[in-house]
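Starting off with a structure, shown below.
Excluded from the complex is one protein chain; the other protein chains are retained at their positions.
Think of it as A and B in the order they're written, each chain with its own count starting at 1.
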Amino acid sequence: MKNTHVAGLISGVVALFGAAGMTQAADAPAAAPAAAPAGAADTVRNRAIGYVMVSENRAIYETKDGKTECPQGYNDGPREQFKLRNPDEAKRTVMNTRLSFESEVWHPATTPDPLPYHYIQGNIGEGLNLDGKVGPNDLSSPLGEKGIDNNLYRAIGCTRNFRADGETSILTPQWRSRARYNTFVIELTDVDSLANDDDVTVTTYRGLDKLIADATGNSYLPGGTQTADMTFGRKFIQSFKGKIKDGVLTTEAKDLWMPTASVYDPRDGGPDTLYRAMRFQLNVAAKSADGYMGGYADIESWYYASHNTRDALHQSYGGTSGPSMYRALMKLADYAPDKNGVNTAISSALNVRFTQVFVRHPDAQVAKAPIDTSATIQTTGQRE
Amino acid sequence: MFKRTVASCVVLAAAVAGGTGIAAETKNSVLEAYVHEPMPSIVQVVGTEMDGPVFADSRGHTLYVFGGGRDRGGYGGGGDPKDKSNCHTTVDKVTTGNMAPWPAGMELPDLATRKSCAEVWPPLYAADDAKPVGNWSIITRDDGKKQWAFDHKAVYTSTLDQRQGDVNGGGYLHAQGASGTVRTPISPREDLPAQFDVESMPTGRMLTLVDGFSVYTWDKDGPNKSNCDGACLAQWKPVLAAATAPQVHGDWAIIARSPGVFQWTYRKKPLYALNGDQQKRSFHGADIPGWHNVYTTPGPAFPKGFTVQRNPGGDVLADASGKTIYIFNCIEDAADQQACDHPTTTQQYRWAICGGFDVKKCNADFPYVVADKNAKSTSQIWGVKDVDPTTGRYVDPGTPGSVHVWTFRDRPLYTFARDTAPGDVRANAWGEGNGWRNGFHAFWVREEFRRQF
Partner (left out) sequence: MYGKFSLVSHKSRLFCGAAVALAAIALASCSAPPKGTAAAKPATKVASVKEPEDAATQRHLHLLTSAQYLNTVSYALGPDVRPEAEARFAPTVRTDGLLQVGTSKAGVNDTQVEVFQKVAVAVATTAMDPVRRKFLMPCTPKDEKAADAACASQFITRVGKLMFRRPLPADKVAELVNQANASADRLQDFYAGLGVAIEAILVSPKTLFVAESVEPDPAHPGHLRLDAYSLASRLSFFLWNSGPDEAVLKAAETGEIQTPKGRAKLVEMMLASPRLEAGMRAFFDDMLGFDELSALAKDATVYPAFTGATVEDAHEQTLRTMVDQLLVKNRDYRDLFTSRETFLSPVLGALYNLPTSSDWTAYTFPDGSPRTGFLTQISFLAGHSHPGRSSPTLRGKALREILMCQPVPRPPANVDFSIVENPNPNLHTARDRLELHRKNPVCAGCHKITDPMGLALENFDGAGQYRDNEKGWKIDTSGALDGKAFNDVIGLGQAMHDHPAVTSCMVKRVFAYGTGGSTDNQDQEELAYYGARFAEQGYRLKDLLRTVALSQAFSTIRESAPAEQPVKAAEAASSDAINAK
């Protein structure tokens, strides 16, 4: 329900801290109030709850050995295509192999692919119904839900990098949990109940704090704190109206930038990834949330982010050829036509997991005030 | 309302008025104290703008060693082994396979004009009667000639350096990461207490603790007097010194905070660390009014009219219109791992990456940063030159069809056409090896999420 008492977008936890930090005992909640029902969602404080993403994967439906959805096998990457593109070993030069291939990676074409490329076969897939329709080309979920829009899956589902045992699938969760640049936080506000609430707001942020690993080293603990990046990360702030029904949060669709930098070196990246008409469908609970984020991946940002963060060597680990993949993405693009009528985005879904965190807004004034461009950059003038 | 404001807040602009007000007259003067140690008579120490004091030959040309890059998993390798030069007078013609996934044995581009390593990196030859001194030793090259070595690494000059204080052969903001093995200037040790270190940053030679965390000074302190007490100490940690240390040593002094508790000062300013500083070489303490990072040597002024733009990765240097400025990095997969990032080297790598071998597209997508006709650099590391955009080569000023461009370390700078809003960095890490091996990287002034090294 709409909170009429707390003005502004950032409710709840802002009031908890105020601008002065954490020493205001009067506003603080009980540590573990005896009054709270056992096991209750005491992580909802001041009608707000936050979560930090611990894992993100493209929603890829896989059968054993992939033979059902990829009957012709998996796609070739740079190493395999190197041989196909330059069969005569004696004539291979830097110019006609490496630089020729890389020139196409960075300046991809939509002309027909001279090399074989495998798309997903069949009509089973994961994700969300993005357009609200059930069309003839839509996928059905493994549980039979119709109308799923996920052409990204069709385009890259037979590329090993994106499958469960591929490097990207193994590393992508780490991008979110290990690289501070990529820390992705959502905060639900105006929350009366995590079970049913017909009016909540979901706001996304880049978080600035390390996630807290548990004792097993395999997971991240709920109950940590994430500082919302209000200085450098404003690009990632977006708010969505939503509702919770039977513990499932769904939201409206809006464009959303997600931070995307290399897990190896955060300097490698920064173009970030734009999802058009992104929306959430998450099972939300006191300590965790999981489910889908679905939207249309802006192909330019998605494609380049995937290459700026992983070079040809890493693409080779999982059979990813940029030039071939780009053609596939553009072929199956189904959203946001440009002035020439060419679609520039492709339906997609992310399989995501979050753990609960408290969201700290370091300066409530900044959070509440209209964000403008008057902030001062302190850096370059600060010299002795 | 919120959505609208968010959309407009992505970019923060701040003009770098007059190039940040940093003293321009730093040319060739040695501003940073260093340890004077024995060295060959033909070697001297000269000051540089961004790399601190470096060793130079008798002409004042900077000396380099080949090594210190990363040797991991096919990313680079190479460099000179101990007491040996692999920089020969013969021309390398094929790849070594050090830049995976590409194999060895492939012909290198523009072989007809490719120079030998020794032509590009002239060895610092030793006279027949030269004797080893201090950290300097003498090695014998394959052709029997004697060459100086520093810490057992063969020493060279760079043909790209023309003046005393040039460090165009390598240095900070040059190829890193997956680039390959870079040439690095060699320097005398900084004359610092062991608790401190100096790191070259775009903003200057930054003084840090030896573990890399920034030190700061405070406006409210007096000369050699700390006024940081009580609540101030909850946030700031004085950098303490030994009880037996002498009170003054060059720029350094020790003050008693209270009886028996001593604090370092640098140029009479007491030094502090920020409790909970989030990363090494951080600027966060200096975001707090009255507090500053500390530089042994301030960075040279950015060219007039350049701006600094904010984005999710930090602050980048930009042109007057706010377009992010990029540096092109390139190193060849050859045994000598020559750079290919300069107008005097092959342009094929850049053509491939910036325009798919289409020179016109390259110049359209990655245009040079054009300088005003009368633009002048106030520093040595920034410059203006004329370049023929069809060849990528420098040409004489006023040559028809040439473009008057800004340079950094004698290399042209670029913007990216698809960057539409100030602060956009769509070409950051663009190219091979995440933009380090053959590609573009934004000119970061402040990296908020930089790798901890």
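Criterion: a contact is a pair of C-beta atoms (placed from the backbone, for glycine too) under 8 Å apart; a residue touches a chain by one contact, two chains touch by 3 or more.
Please read these numbers as outputs of a predicted model, since none were measured by experiment.
K.L.:
Can you work out which residue in A:Tyr74, A:Tyr119, A:Phe240 or A:Phe358 touches the chain that's missing from view?
P.N.:
A:Phe358
K.L.:
Among A:Pro71, A:Pro116, A:Pro142 or A:Gly223, which residue is in contact with the omitted chain in the full complex?
P.N.:
Per the contact definition at the top, the residue touching the missing chain is A:Gly223.
K.L.:
Would you mind spotting which of B:Arg257, B:Lys280, B:Lys361 or B:Arg393 touches the chain that isn't drawn?
P.N.:
Answering carefully, the residue with contact to the hidden chain is B:Arg257.
K.L.:
Out of B:Gly60, B:Pro122, B:Pro193 or B:Gly305, which touches the unshown chain?
P.N.:
B:Pro193
K.L.:
On chain A, where is the contact patch with the chain that was removed from view?
P.N.:
Residues in contact with the chain left out: 13, 16-17, 21-23, 25-26, 28-34, 38, 42-43, 45, 208-210, 212-216, 219, 221-225, 227, 358-360.
K.L.:
May I ask you to list the residues on chain B that touch the chain which is not drawn?
P.N.:
So the residues of chain B touching the unseen chain are 35, 189, 191-195, 210, 240-246, 249, 252, 257-261, 275-276, 278.
The rule is short, and it goes like this: only the chains that are shown with their structure count from here on.
K.L.:
Measuring from the mean C-alpha position of chain A to the mean C-alpha position of chain B, what distance in angstrom results?
P.N.:
Comparing mean C-alpha positions, chain B is 34 Å from chain A.
K.L.:
Mind pulling up the chain A residues that touch chain B in the complex?
P.N.:
9, 78-79, 82, 92-95, 97-100, 102-104, 106-107, 179-181, 206, 208, 229, 232-239, 254, 259, 261-262, 264-272, 300-301, 304, 308-313, 316, 370-373, 375-384
K.L.:
Using the touch rule from the top, collect the residues of chain B that touch chain A in their complex.
P.N.:
Residue list for chain B touching chain A: 1-3, 5-6, 8-14, 16, 20-22, 74-75, 95, 100-103, 106-109, 177-178, 203-204, 217, 267, 269, 278, 283, 286-287, 292-295, 298-299, 302, 308, 310-315, 333, 348-349, 351-358, 361, 418, 425-438, 441-442, 444-451.
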